[in-house]
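The structure's right below; bear with me while I get my questions together.
As you look at this complex, bear in mind that one protein chain is not there, while each of the others sits in place.
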Amino acid sequence: MVYYIAFILIGVGIYGFLTQKNLFKHLVSLTIVDTAVNIFIISLGYIEGKEAPIYSKYTPIANFVDPLPQALVLTAIVIGVGTLALGASLLIKVYEKYGTLDVEQIATKEAEE
Amino acid sequence: MSALLIIIPLLAGFLFIPFKEKAKYILPLVVITTLIILLLLSPDQTNAMGGWKAPFGIVLVLDSASYYSLLVVNIVFLLISLMPQIVEKGYSVVLLILLASTNGLVLTGDIFNSFVFLEITAVAAYIIAFSRKNPYGAFKYLILGGISGAFYLLGAIYAYIGTGSLNFADISVNIKEGFLPIVALLIFIGIGVESKIFPLAGWVPDVYDSGSPLTPVILGTGVTFTIMYLFGRIFITVFHGYFLDVVFIFGLLTIVLGELAALRQNKLIKALAFSSIAQAGLVLSTISLGGYEAIKFGYFHLLNDISAKLVLFIIAATIAHNFTENKIAGVSFSIASFSLIGFPLFAGFRSKLLILQLAFSKDNYLLPAVVLFATVIEAAYILKWNIKLWHSTNTGEEKQKISWNVNLILLIVALLIIFIGIFPDLYLKMAQNIADGLTNYRAYVTNVLGGM
Amino acid sequence: MISLTNLILVFLIGSIVSYLLTKANKILGSIFNFLLISYALYVVWNIKVGHEEVLFRILRDVERTLKVTNLGKYFAIVSLIVISFVAFFIIEWIRKKDIKPAAFNSFLLLMVSGILGVFFSNDLLTLYIFWEIAVLGSFLIVPMGKKESKRAAIIYVVTSAIGSYMYLFATFSIYQRYGILSFEQVSQYLANDSSNLFKWFVILFIASAGIAKSGIFPLHTWLRITHGNAPDAFSAVLSGQLVKMGSYVLAIALSVFPTTQLFSSFYHGVPLLNYVLIWLGNISILIGTFMAIRQNDMKQLIAFSSIANGGYILVGLGIMNSIGYAGGLFHVFNHAIAAAMIFLSFAAVVYRTGTTKIDEMGGLIWRMPWTFVTYLVGIISLAGIPPTSGFISKWMIFSSLVSKGMFITLAITFIGSVGSFLYVFRPLAGVFLGQLKRKHSDVKEVPIIMLVPMLLFVILTILIGVYPKPVLDSIVSIENEVGIKAIEHSGTIIKTPLGQWNTLTVFTMFSVGFIIAAILYMIFPKGKKVDLTDQYTGGEYLYNYDLYHYATGFYRFIERLYDKHPSFEKLYEKLVSFFRYIGYFTYKLVYKTSPSGYVFWITIVILILFWVRW
Amino acid sequence: MTVLRVIAVLLTGFFVGLTLEGIARKIMARVQRRYGPPWYQNFIDVFKALSKRGISHGWIFDFGILMALGGVIATLAFVPLGDLVAFPGLDNIFIIVYLFAVGALGMAMGMVGSGNPNASIGVARALTQMLGYEVPYLVAIAGVLYYYKTSSVSGLMMAQQDTWTLFKMPIGGIVAFISLLGMLGKKPFDTPIAPAEIASGPMVELSAKYMGLLMLMHTFSIFVEISLFVDIFLGISNYLTFLLKFTVVWIIATLISAVLPRFRIEQVVKFYWKVPLSLAFVQVLFVLLGWVF
Partner (left out) sequence: MRRFISIVIVFGLIMFFINTLSLLPKYGSVNISKVSEAYIDKNVNGNGGNVKYNESESLENGAANVVTSIVVDYRSFDTLGEVTVLFTAALGVSLVLNGIRRKKYGRRPNFILRVSVGILLPLIILFGTYIFIHGHLTPGGGFPGGTIIAAGILLLYLSNEEFDLSKTPKFVEGISGSLYIVTGLVGLAIAGVFLINFLPTGIVGDLFSAGIVPIVYILIGFKVGAELSGIVADLHREG
């Protein structure tokens, strides 16, 4: 069930890319796609009726979900953050240079050069 | 021990973050140390990171293929580090990180680890792409890289589900049969963007035209070689050449449309960017012909192309007008462009000849026709630039003089191209070893999994 | 006597040495060039036929050899004669050449090394390698000419690349099918190969390199621009010699792989393939002749004549009977010498007046008589008029065509030869005769060093015209080697089944006639020497005699008949712009779009692969 | 022995040529209903011109005339007059046609050397006209050569054992005759010398001696052209019958030229390449197919 949510979210992200004109919205859709992929990875690790993979007072013996996807997602999220931060700073520079974030106007400005 | 190749540049990067400008001086030192370490290492050893054996932990594989690829990549980085003029202020740290990530990409034996290193290379490439007032190009590259990263990650996860572990050798041995098409498709998308395949590599011209000579040089040579090596590693060693017929068609498409697009560019850098797209397409389609010979000649051509591109990009980015003052740069530019087209005395001729002979021996008449057609077009626009630069009269703008060390390096590479043209076995031996490493995946699996 | 490989190596190293020498002193470098080339001529002159040498190894089991055949030796001697004369001419000409003289000399030697390799290579791949070296050498020299020569160099390389890459394609398919590449083996395998289609494909593709290089019909557009704009002395080499490399490959494609045995005869013993090639030659004769009549720039005019003569050679070689083949080979010699002679005289004219446009000059005979003599003998030989050698080859081709009964080709060759009277006469009248322009009144004759090669050419043409034995002997040896019944000739009499004639009696009869006319001229009172401007002007008084020179639109009345002629240059221009448009379209669509474009392409690729895979 | 034969040929060329020209002027006059000058008028003109003292425009002017006359004399020497053959076996048809070009080129060069634009225009027209009539003529002759399998003129003449080639290949004969008119430069095709338009074309600067020499050259060239036609097309003939056939052809040609106006130069080329050339091709097709009478 959760898989469908993840795929639809990827679809929404891609749709965002295809239709939006504003560059910042592209960045947003990129995050959507990243989160959707992360959701999908996590959902692959879930096992019905199993606990979070931490040995603690409440779960002393191993009755855990699959920990590996969660570890991978941890890394994937941080990569998403890194790309997002860089994208945002580049957008600031794009705005400084072209004065707009709209794709058409940038294309016309670039054509003039 | 092979982890040192990644760690030392990384350590230098981390230490020099507070004083970025000073990093320019230690860059050559770091590259030399990694080269020395590489020469000390013996080519077939696998090091498990953190002591955890193969399918569980991450494994760095140093077989003959990765050994020689590392050699090439480090030599390229050495040449670039010896030219501080072309490196922007404060970008040496980025170069260090890039060196670490390219070494990582070559060495890693784990699919998720290769995703991480691919992302490091990509992020470093975004920064380099931005180098001199080219934010829009860099941003487009970032978006494209981000999405391709997402697909690559999906491919990795599907591989994990399919085989249970993330290790290349493990995947190649026991991936469930249904998963291979989907994994190959997703990974093809992930790497396709980086390895300049036709519809996916939209970022190349804008990024290479970023104004600073560093971007095209490092992205065009070092990173391209690493990506091509990764492509070979995954699609040949891991997927046993499963997806290559699709890649062949895309390769042909890239060659033809890359050359045609280059025909109309009026800026030298953009034309050369398209030429590197076309050459990448040629290498990919040669590799995807399948078989040991094909891979050997594919990488041989890649080596020739990289040495020619190194010279062409430096000159195109620094002095994009006439050669009257700096003759040495002019001569090396001409030699590199002749080698690219495939005139007899130069290296390019050898590799094109061997590729044609190979294609014919495999009864594939499409590839030679496309290659020859592309070479005709390539001859048209490269020679146009050659003449324009040699005979242009507009000596109006600033008389940019190339500094002596850049000239020296240009000349050395140009003479190397001629030397390879006459005695090709230096590059051929390298290509042979790379092809050996990639093709016998049984040795790879036993080497990594230790005959589990 | 050094071996061939050392000779080629000497030239490769020599090109660097000459670069340094010319950097030091222009004249010294050119002298070094001349000495080296004449030494090469000497070596090639008395090299033993059948002498073999192993060169280097590229493909595994096919090692490269250089082998001296009669055909190769003949072509090499013709080319080296032309180049050594031009090298001697360059010694003086280089003085006025301001841009990059050092590069000019060094690339000339590079080209010569390529040429030597081409004529002596014994298999298809070595021929391709040296062919590319020669193309590279000549490509580097061409852009040193006028402004337009930059574009010309590109067109030159692209056309020759098209030809040579088709050639390479054929070479590899042969190698893949038979595993061997040397000429004898290939001809044997081809002879007993069953599939006719493969034979057609191979020979046509190999001939395509020759077609591209010698400017035959489909790939002839580059000749006008390149010869017209290349540096003057070099266009003599370009048209005198480089075009002959194309004829050499055509000769190989037609005679070394004997098309007559490979294919059944289609029309009076001429196989269909030869017939197609002959028709290509015909079309280029028509194009060359009719376009040459229109040209106003003298060098472009002779460039078109090279197209026409290339067509002649192809027609001659295509007929493949003893007379026709000999005619084709002899014409190679004549056209090389005549074209070089004419271009040298043009170089001398440009050396003095600086322009190549016919209507800007006139009456140069009074200031440059010796250049005029060279040009006169040159056009007599080019047009094929008896006392000179040009007539012999034309006569052979005509008689072979008549004996084969190919009348349309015969008509076209007549048009070509009569047409050549017209277009060679245009520069004669426009440049040398007629009124001398005031601005050219102080023009002096070109220095002696430039005159020597020109006059040597003149003597050579007339000598061979009268006593064609040496050339005919080598042609006979070639024909025996290639397996065609050799023509019989004794001394100065050339026999053919149709008839025979004696070059010596024609010459003596001509001089007798000339002496009779001179006697008549001497007996009667001498005419009063009158100044050039003292003309019958129908009563009107002329102030500016420069206008009184009829040169612009010399054949305007014929040109009007075919003004709307189909121009192939425009056609190829459209083709190039079509490719350029596809490039623009892909650039716009894939590379220049916004990020949404990129994502669009990624999803499209996924969908296609998905759709294909499942 | 050949020297005697050559002299004989030249002398016949001189005397017969001049007398026939005189007769032609007589016929022309009769057609225009006037008496016309005596038949020996041409001899008088030639000797009068040669004795005068004219003007010369430099060495190329003189050399041109000498080369023209020398060329035509050489061509004449090779032409067999009936059974009188100067060089048996060597008189190849192409030699004669192309040796003739030496004369034409010499004349053209000399005249343009005079510097007068009328001369250049005239020469340009002459060369274009040559382009016009040469091609059909040679194609027709090639048909004959192909049929008789020999290219020596005397051989062709001898080959006409049974019937004249004219009757064997009538179309070829007509084409050859039309181009013969063009060669002679008679009225319908005398655009190069058109007196009204370009002041008698190339001959504009000629005076006295040069004019005389050129007249000689003109007569010899006429003699060569017609004798070629007669040898090839009008059957075997000894010396006398040859001269008879020669005069008949000459008279027909003058009659035709007396009545026709002058072509414009484009019309000449267009005419020659439309009518005679297609006829020549038809004839050649017949020869190839063997339909010969």
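Read from first to last, the chains carry the letters A, B, C and D; within each, the first residue is number 1.
Quick note on the criterion: a residue touches a chain if its C-beta (ideal position, glycine included) is under 8 Å from a C-beta of that chain, and two chains touch if they have at least 3 such contacts.
No experiment lies behind these values; they were computed from the predicted model shown.
**Student:** In the complete complex, the chain left out here touches which of the visible ones?
**Tutor:** Within the full complex, the chain not displayed touches A, B, C.
**Student:** With respect to the chain omitted from the figure, which of B:Tyr25, B:Trp52 or B:Phe419 is a touching residue?
**Tutor:** Counting the whole complex, the residue in contact with the absent chain is B:Trp52.
**Student:** With the missing chain put back, one of B:Phe77, B:Phe130, B:Phe239 or B:Tyr427 would touch it. Which one?
**Tutor:** B:Phe130
**Student:** Residues of subunit A in contact with the chain that isn't shown?
**Tutor:** Contacting residues on subunit A, toward the hidden partner: 1-4, 7-8, 10-12, 14-15, 18-19, 43-48, 52-57, 59-62, 64, 66-68, 70-71, 74-75, 77-79, 81-83, 85-86, 88-90, 92-93.
**Student:** Touching the hidden chain in the full complex, which residues of subunit B are there? Just list them.
**Tutor:** The list for subunit B reads 1, 3-4, 7, 10-11, 13-18, 20, 47-53, 55-58, 90-91, 93-94, 97, 100-101, 104, 110, 112-113, 116-117, 119-120, 123-124, 126-127, 130, 135, 158, 160-162, 164-166, 176, 178-179, 182.
**Student:** Identify the residues of subunit C touching the omitted chain, counting contacts across the whole complex.
**Tutor:** Within subunit C, the residues that touch the unshown chain are 600, 603-604, 606-607, 610, 614.
Here, only the chains that are shown with their structure count from here on.
**Student:** Higher C-beta contact count, B-C or A-B?
**Tutor:** More contacting C-beta pairs are found at B-C.
**Student:** Just the number, please: Cα centre separation of subunit A and subunit B in whole Å.
**Tutor:** Averaging C-alpha atoms per chain gives centres 28 Å apart.
**Student:** Based only on mean CA positions, could you tell me how far subunit A sits from subunit D in angstrom?
**Tutor:** Each chain reduced to its C-alpha mean, subunit A and subunit D end up 97 Å apart.
**Student:** Measuring centre to centre with CA averages, how many angstrom lie between subunit C and subunit D?
**Tutor:** Chain centres of subunit C and subunit D, defined by C-alpha means, are spaced 35 Å apart.
**Student:** Which residue numbers or ranges of subunit B touch two or more of the other chains?
**Tutor:** Correct list: 139, 143, 147.
**Student:** Specify, in ascending order, the residues of subunit C that touch 2 or more different other chains.
**Tutor:** Only 592, 594-595, 599 qualify.
**Student:** Going by the contact rule set out above, which residues of subunit C touch subunit D in the complex?
**Tutor:** Subunit C reaches subunit D through residues 363, 365-366, 372, 376, 380, 383-387, 391, 394-395, 398-399, 401-403, 405, 407-408, 410-411, 414-415, 418-419, 421-422, 425, 428-429, 433-435, 493, 496-502, 505-506, 509-518, 520-521, 523-530, 532-536, 538, 548-551, 554-555, 557-558, 560-561.
**Student:** For the complex, which residues does subunit A have touching subunit C?
**Tutor:** Result: residues 14, 17-20, 23, 26, 103, 106-107 of subunit A touch subunit C.
**Student:** Applying the document's contact rule, which stretches of subunit B touch subunit A when the two form their complex?
**Tutor:** It comes out as residues 112, 116, 119, 123, 126-127, 130, 133, 135-136, 138-139, 142-143, 145-147, 149-150, 153-154, 156-157, 160-161, 166.
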